[in-house]
Every structure is written in C-alpha cells, then in structure tokens.
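Right after this comes chain A.
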Amino acid sequence: MRGYWADLLSGWLAGLGVPEGIALALAYVVGGTVLLIFAPVLALLLIWITRKVISRIQDRIGPNRVGPYGLLQTVADALKLLSKEDIMPAKADWTTYNLSPILSVFSVLMIVVVVPFGPGLIGVDLNVGVLYVVALGSVGIMAAIMAGWASNNKYALVAGFRVVAQLISYEVPMVLAIVAVVLWTGTMRFGELAARQSLEIFGFNLGLGWFGFLMPGALLVFFIAALAEAEQTPFDLLEAESELIAGFHIEYSGMKFAMFFLAQFLNSWFLGAILATLFLGGWQGPFVDQVPILGVVYFFLKAFGVYLVLQWIKGTYPRIRIDQMTHLAWKVLVPLMVLLITVQAIIQKLPVGAPAQYVLIFLANVAVVAVVVQALGNYYRREEVRSKRAFEPRGLVGSMVPAEKGVMY
Partner candidate 1 sequence: MVPLNWYLTVAALLFALGLYGALARRNAIAVLMGIELMLNAANLNLVAFWRYGEQVMALTGQVFAILIIALAAAEAAVGLALIIAVYRDRRTVDVEELDLLQG
Partner candidate 2 sequence: MPTLPVPTFTQVVFVLIAAFTVISGLGVVVARNLFHSALLLAATFFGVAGLYVMLEAEFLAVTQILIYVGAVATLITFAIMLTRGAMHGETNPLNRQWGKAALFAFLFLVGLLGYLGGIPWPAPFQAIQADEGLIARLGEQLVTRYMVSLEVMGLLLMVALVGAILLARDDKP
C-alpha cells in the first residue's frame, strides 16, 4: 500500500508516538494482511453469487439453508472439504502432485497486488503491471500441466493438454487486446491506466472516459479471451464431465481440490476486475475526485458486474469443441487484433486532430466487433443446423434450414 493510504496510516501511528520506521512497517503489514484476507472472503462471496445466479437461470432457488440467503453455505462446504480424507493415487508423483494446487492459487493471488481498488489504493503500481498479470497466467498453465501429469490418470493428462492448448491460444488475443490500450496510453501501470480514463467537462471529472467506449473491439476480444482464460463456459471443455470426468483435478480430493476451485473462481473475478480497470474505467466515476472512497464502490460495482455477466453466460451457453476453440482464437481473434493494432498505430500517427483520431479508432473497433459477432453468429447457426440434424430422420438431412426464432424442436 504505497503512497497515500500508507502515509495516512503510518502518519496516524506516528502521531500516536510510534517511531517512523516501525509505523511504516506496520502500515505495510496491515496492507498485506488486508489483501491476503480479502481473497478468501471474496471467494466465499463469489461461489455464493455463482450458485445463486445459476439457480435463478435454471429456475431453482439455490442455497438457502445455512445463514441468511444461504450466504454461509460455502463455509459449510469448505468445512466438509476440510474434514474429507486426503486421497492420493498410488503411482502419483508426490512433490509435483502437492505443489500444483499451491502454484495454482499462488498464480491467482499474486494478481491482487497490482489491482487498483481505488484512487491510490493499489498494492504496488508496477511499471509492467499489465504484462505481470499475463505472466502470472503462464504460472497457472504450469500448475495445470503439473496436476495433469502428476495424477497419473489419462483423463487428467488429456485435460491438462486441453488446458495448455486453450490458455496459450487465448493468451495471444488477450495480450493483443491489452496492447491496443497500452499503445493508446503509453503506460502499463494499472493505477495510471485507471487515472487516464477520466472525462473532464467544465473542470468537473465525470469519470466516464472509459476505453471501452473508444475501443469496443478490443473490449470484446479481451472479454472472450478472459472467458477462455478463466475456463468459463462456453470454454469449459477442460472439465467436460461427459468426456473427462472433471478436468485436470480429478484425482484431487479435500482441501487440495478446494484450492483449485478457489483459484478458478478468484481467477474469473480478477480477470473481470482487470477488464473493468482496462476498459470500464476502474475506479473512475462521477464525484470520485471529491469523495475518493466512492472509487472503491465504483470499482467493486464494475468488477462484480462483469462477474455477473460471466455467470449469465455460464448459465446460458453450450460448451464448444476443442477445434472450434482453437479456430476462434487463431483464425478469427489473432489476425483481427493484429490488423486492429496496425490500423490503430497508423491512425495515431496521422496528422489529424485528436477528435478525428477518436472517431477513426472507434470505427476500426466497430469493424472488429462486426467481424467477431459475424463469426460467432455463423458458428451458432451451424451448430443449430447440426444439432437439429442429430434429432431428425436421416431422409430429411440436407433439407434443413436454421431454426426459426421461437420454434421448439
């Protein structure tokens, strides 16, 4: 907690007569502890939200017995998992097997350090913050591959392969989408990126200069890549129950399984938070300059909003196949983003005024959105025809047309 808040806390302690060095150290310890406790508590809330939202979509009520609105259900589940027997396959590789869940959680928890929760409220404003988050993703890949291999189970291994293929494929469009923002701002600090998204009107900061308005194309690509990186539906073929039982963590039980679970939920939330910071203004909003604490509220509103959209998609969309997954990444998103970045770089060097640049970049991004939406639409139309064929008599194959809206088959 460098900067304003640390100074505030250490200043207050120094006022109480604590030596300056100790006061600063105490401030750091408090900041670190808050960040450390923040993640598990957040995970409890996230799991509850997911279960409630999915239940609503599926016309159920969801957890409602333990605590008010079932809020403590996850605590009960965690207690159950803790009391479970810790099973390990006989031929499993001990070190790798036990190291993998730790690495998995580690790679996600490290993100919390660079997330700007509010104005000046950031663990470390790294000068390579954006890249740091992407690099941590590759640690997560290692964890998955380790778990898949060490479990000595062919389903776990196949799932491990799938995880690596998917995460590496979608890391590329994700980085390219980030590059679009970094190219525009010229900084990789999260704090600076959030601060740049202000909108001054008559000297009053409205806080609505979101990059998402300027670059909807990059936003959409980042969102799709984040879905894949978080292993969320429709990209959850890594844990397809019908094919792979449960994914690379089949052989894990009790608390080790819970750690993978925790990492996955936290990862989706943090990716949503990163998306909110990069494209939705982070802590920016009206009256933030006057009341800094409002920034924290705005940030959490946005991050949880993105998370809710993720859960909505989870409850609505079917799972895609592995060839479709790689097809989308390498043949649609990556070429599009490379093109977009080239175009954006050219636009930024054009000898026209800033408003013209805004308009041109916006138009280029709209084109990207159109192509991506077209590709996704094509895919879902094809799938509709295909799944319809599966239920139709053989003689009718070939005479099929996409289903009309609202017609049930």
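By our rule, contacts are C-beta pairs under 8 Å (C-beta built on N, C-alpha and C of every residue); 3 or more make two chains touch, one makes a residue touch a chain; residues count from 1.
How were these picked? Simply put, all candidates are chains of the complex that A comes from, given by their letters.
Remember, predicted model here, so these are calculated numbers, not experimental data.
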Going by the contact definition at the top, pick out the neighbour of chain A in this complex from 1 or 2.
2
If you look only at chain A, which of its residues touch candidate 2 in the complex?
93, 95-96, 126-128, 131-132, 134-135, 137-139, 141-142, 145-146, 149, 157, 161, 164, 168, 171, 186-189
